[in-house]
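Each remark here refers to the structure printed beneath this line.
Just one protein chain is left out here, and the rest sit where they should.
The letters A and B name the chains in turn, as written, and every chain counts its residues from 1.
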Amino acid sequence: MSRAVGLDIGSSATKAVLVEDGRPVRAVVLASMPDMHDAAVRAVAEVGGDGAPVLTTGYGRLLYEPRCGDVSEITALAAGIEAVLPGTATVIDIGGQDSKAVRVRAGRVADFAMNDRCAAGTGRFLEAMSRVLNVPLPEFDSVLASSPAAVPLSSTCTVFAETEVVGLLSRKTPVGSVLAGLFASVAGRVAGLARQVGPAAPIAATGGTMRCRSMVAALSAALGAPLVVPPDPQVVTALGAAILCERRSRA
Amino acid sequence: MDSLAIAARDPVAALAERGRRGPLGIAFSSSVPLEVLDAFGLEAAWLPVLPADSTPRADGLMQSFTCTYTRAAADFALAASLPVGLVAHASGCDAQTALQGILLGSLPMASLKLPIAVAGPSATRQARGALREMIAAAAALLGRDPDTAVLSEACALRGKVRARVTEAFGEVAAGRMPAVRAYETALAAQVLAPAAFLDAAAAPAPGPATSPEGRVRVLLSGAHVPSVRAIEGIESAGAAVVLDDTETGTRGASRRVRADAPDILDAIADSLVDGMVHGPVRVLPGRGRIDRLIENASDAGVGAAVLLHHRCCDPHAFEAPALTDALREAEIPSVLIEIDRDSSLSARDLARVQALVESIA
Partner (left out) sequence: MGSSRPIETTKRLPRLIRNQVIWSRIAKRIGRPVAWCTSGGPVELLLASGIVPFYPENHAAICSARGIAQGLAEKAEEDRFSHDLCSYFRIDYGSFTTGRTPLGGVLAPDLVLVSNNICGTVQNWFRVAADHFDVPFLFLDTPFSEEPCTENDVAYARDQLVHIARESARIAGRTFDEKRLVPWVERARDTVETWKEVMKTASAKPAPFTSFDAFVHMAPIVSMRGTRRALAYYRRLLAELRGRAKAGIAAVPNERARAVWDNIAIWPAHRELKKTFRDAGVALVADTYTGAWGGVRLDPTDPLTGLARAYCDVLLNHGVKRRTQELTGLVREYSADGFILHSNRSCKRYSLGQYAVRNTLSEATGVPGVIVEADMADPRSVSIDSIRQRLTPFFEMIGAHS
């Protein structure tokens, strides 16, 4: 039996996936902070990967030893999506620090685009707004369900958006409407990114943010195309790394 | 490390050393002929991008949408620790034009109004007139004229410096010199005194030439290379820079002054118009620049391109889509990296380069 671990050390979460004979057997998600290295070590242990080769990816990919190598999160994402949703042509990932759109051909990267430095259109933007609104991320869906009419938000800059949101709330705009506006804003930004690579169907969406159904709906609306979300959207990149790792150790 | 590597990696120390010998003549652009500053008896240098992790003096004077080069330049010029005799500046992008006004009150500054339309009617005459105007302004500020004997000597010496830098990149393309070494050479040439540079550059390069074998051969295009570490970062991601199109590298070193010209000032002015390879700041006819780049890239067997831009650098940002498309047409995938207030590549930028390399390998 061949075993391999993919370890995705991200800025906010560290994800590990163990595969055996090309099939995922376990996945673990831990908070990266305050000690990224420690989180990585624990993730490998908890996923049951002791002794198996580890291929790292993500922001902290060079932190972990011993590893059999490292790949960029873009390459890993392409490999991962091919494993969970074979035939995917475009995958859009909204991560904590950045979002990306990748054109995939047979599990390999054909083209990609990543957001610039600004936080707009990333998980960080939503987190910042979650603090301003005092609504924790996991509750977004239920708050939204209660008041569906979105108020358009013009600012995409985190600082400006914050003042705008405070202004709206002080004028008694329902929190749900503001939230819907925020989703639309992030979705618009990410859709723009996706258009840079000319998104072809079928389009998949991944990243922790995609666990939020409203985010998926907003993104789909902004793209004007249906989206497929794999069951465990947060660990697709780690899975891709695991698969590439197994392939490498076999070679 | 030899003196080139040391100067390239710590340009501020190199400039401080020069400053102990006499007042500095600082150029903010590769379009300022350093030989003229030499002839004024200044310790002339073309300012590289300085490590600008914090630039408190410039931050108080500039908005967030200023490129790192301009910010670092202003901060350096305003730091009281070095004796600056003259700051010279050439027409160019909007950030460069703004620098003029921002620093005007605090520093002796002379500006060179070169034509932007380098192929337009009367461009050469404008350059000749503008060079004389700049010299007159500098002479008024410094209270002395340039020494004409020194000028022709300096002109020849600076020509050799640029030829040496050009040669270094030729060696990189031929696989005889690692790219890092060529950029060390180029960056050192910006800050060292010409004679000292030529001495150091005459010695054989330390260490073996690592061959680009097995790595993806890339074209590096952009304005100012922020540091040697940026090159090391790109190469650590599996790329080998084999072709340069930057101000720091081949463009800045491309200027050729006609040796047989009857008037040396005219010859210098002409070299700034049609004697050099221009970047996107100048207006050239048609798509000349991009076509030439693609041709060079194909000749050099380039497999990918890294566009290393400064955030908020308009001239390069405007060019990026057309350049990216032309590269794609030539089957050269590319990635755009934006430098903002740091001198090496961030983890996410490295991931981009790595993804590019992985998509080819």
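Just so we're on the same page, a contact is a pair of C-beta atoms (placed from the backbone, for glycine too) under 8 Å apart; a residue touches a chain by one contact, two chains touch by 3 or more.
Keep in mind that this is a model prediction, so the values were computed, not measured.
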Determine which of the presented chains are touched by the chain that is not presented, and list them.
A, B
Absent-chain contact - pick from B:55, B:68, B:126 or B:227
B:126
Across B:31, B:111, B:190 or B:343, the one contacting the chain not displayed is B:111
Selected residue (touches chain absent from view) among B:6, B:98 or B:300
B:98
Could I get the residues of subunit B that touch the absent chain, sorted low to high?
60-66, 70, 91-95, 97-98, 100-102, 104-105, 111, 113-117, 120-123, 125-126, 129-130, 133, 280-281, 283, 287, 311-312, 314-315, 317-322, 324, 336, 338
Counting contacts across the full complex, list the positions on subunit A that touch the omitted chain.
116, 118, 154-157, 159-161, 163-164, 166-167, 188, 192, 195-196
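Going forward, only the chains that are shown with their structure count from here on.
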Could you work out how far the Cα centre of subunit A sits from that of subunit B, in whole Å?
39
As the complex stands, subunit A meets subunit B at residues 59-61, 71-75, 97-98, 108-112, 114, 116-117
Considering only the defined contacts, which subunit B positions touch subunit A in the complex?
311, 333, 338, 340, 347-348, 351-352, 354-355, 358-359
